[in-house]
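Of the protein chains in this complex, one is absent; all others appear in place.
Order of writing sets the labels: A, B and C. Residues in every chain begin at 1.
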Amino acid sequence: MSGEETCGRLKQLFSDDPFSRKLGIELVELRPGYAKAAMRLGPDHLNFNGFIHGGAIFTLMDQAFAAASNSHNESSVAVSMSVQFVNAPRPAGALYAEAKEVEKSRKLGLYELEVRDEEGKLICRSDGRVYRIGKPIVE
Amino acid sequence: MSGEETCGRLKQLFSDDPFSRKLGIELVELRPGYAKAAMRLGPDHLNFNGFIHGGAIFTLMDQAFAAASNSHNESSVAVSMSVQFVNAPRPAGALYAEAKEVEKSRKLGLYELEVRDEEGKLICRSDGRVYRIGKPIVE
Amino acid sequence: MSGEETCGRLKQLFSDDPFSRKLGIELVELRPGYAKAAMRLGPDHLNFNGFIHGGAIFTLMDQAFAAASNSHNESSVAVSMSVQFVNAPRPAGALYAEAKEVEKSRKLGLYELEVRDEEGKLICRSDGRVYRIGKPIVE
Partner (left out) sequence: MSGEETCGRLKQLFSDDPFSRKLGIELVELRPGYAKAAMRLGPDHLNFNGFIHGGAIFTLMDQAFAAASNSHNESSVAVSMSVQFVNAPRPAGALYAEAKEVEKSRKLGLYELEVRDEEGKLICRSDGRVYRIGKPIVE
C-alpha cells in the first residue's frame, strides 16, 4: 500500500470518531506529521457564561493532535499537553486547529498545536507529547 | 445573601451549561475553593480507537476547574493548564473530577485537578491557573 | 545487593553532581519513588531584580525529580515538566524540594514536585514526566 493510500485510510478512520462527530469536528487535512481539523460553532458549544467551552476548544486541538501523531501509521498515545488559553473566540463561525510535528524519535513525539478563528486570531496553543506504542494502525 | 445561598446559586448557574450538559456532566459538589463533577460514560464519548476521547476527559476536568475557580463569586478565566494523561479509563461506568484550590491571590489562582474512575484509579491530572477578573458573578 | 544498599549507592551517585553542587543543592533523602533536596540561599542565587532566580528554584526541583525518578535503579530521562511559580521566596534561609511518584509504568513515570520554604510556604509546583530507558544505573 502506498503512503498516500495509507494516509487516506487513516484519515477515514480518524474521521469515524463518535465524540468528535458529536461536537461537529471535521478532519480537513492529514499528511505525515501534520493534521488540520475544523469545528463549526453552535449554541451547543457554549459554557454557563455564554463563551465557547474550554473543553470544546481542547477537543478540537486534541483531534488534530491525535491525527498528526498517528499519521505515520504507528500507534501513539498522548501523555502530556500544555494548554494556553490566549483569546476567547466569538461564539459563531468556525475554529481551526493545526498540529505540526516538532520532533519524532523511535518512542516519543512532540507536536505544536494551535487553534485559530476564521480571521486567524490565536485562540489556544499547546505542546503535545506522545509515547509511540508503534503498532501499525491500518495494515 | 449568605455564603451558602451564593454557593447554591452559583452551583445552579454552573450546571446550566449547554456544552457540559451535552456531554452528560453533572456538578455534584461546590464549596469555596472546591468542586466535584461527574460524567456517565456512553458510546458518544469514544474516539476512533474505542477509547474515551481525551477531549471528554479534559472537559470533565475543566468543568470542575471552572466551578472551583469561580466559587468565591469572583469572575475568573482559565489561562494555563498542564494535562497529564495517566491511565486510559474503561469505556463504561462514570468518571469523577475534583478541583482543589492550591493558592489564591488577588489576581491569580492555582488549582490541582484530578480525574478518577469509580474504583479511584487516576486517569488524568492537571495544574490549572486562572486570572481573576474579579467581578461578582451573581449579585 | 539489597534494596537499601542500592539506594545508598544511588544517593551517593546523585550527590556527585557538579551543577547542583555549584548551586549548593544537597540530596537529603532518597527512597524508592521519593526524594527530597535542599538548597541554602545566598547572594549567588539572585536575579537582576533581587529575587531568587527561577532557574535556581527549578534546578532544586529538577534535582529531586531526577533522584526520585531514578530511585528504582532504572535509568529514566525527563521529557515534560509543567512549572507553576506560586510565591517568590525570601532571599535568605533555605528551600526544600520534594518529588513523589504518582504513577509508574514499564516505560513512563509521573512525579509530583513541590518547592517550599522553611516555613512550609509553597514556592513552586510541577508535574514531571519521565521516559524509562530502563537500564540499571548501579550494578
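For this structure, a couple of remarks:
To be clear about the criterion, contacts are C-beta pairs under 8 Å (C-beta built on N, C-alpha and C of every residue); 3 or more make two chains touch, one makes a residue touch a chain.
A quick note: this is a predicted structure, and the numbers were derived from the prediction, not measured.
The chain omitted from view is touched by exactly one of C:L13, C:V28 or C:A94, namely C:L13.
Interface note for the absent chain: among B:V28, B:V79 or B:A94, the touching residue is B:V79.
Counting over the whole complex, chain C has residues 13-20, 22-23, 43-48, 53-56, 58-60, 62-63, 66, 77-85, 88 touching the chain that is not drawn.
Within the entire complex, the positions of chain B that touch the omitted partner chain are 79-80, 82, 107-108, 129, 131. Contacts to the hidden chain, counted on chain A, fall at residues 82, 84, 86-87, 102-103, 110, 122, 125-127, 129.
The rule is simple: only the chains that are shown with their structure count from here on.
Residue numbering at the chain A/chain C interface overlaps substantially, since over half of the positions present are found in both copies.
Averaging Cα coordinates per chain places chain A and chain C 34 Å apart. Residue positions of chain B with contacts to 2 or more other chains are 82, 84.
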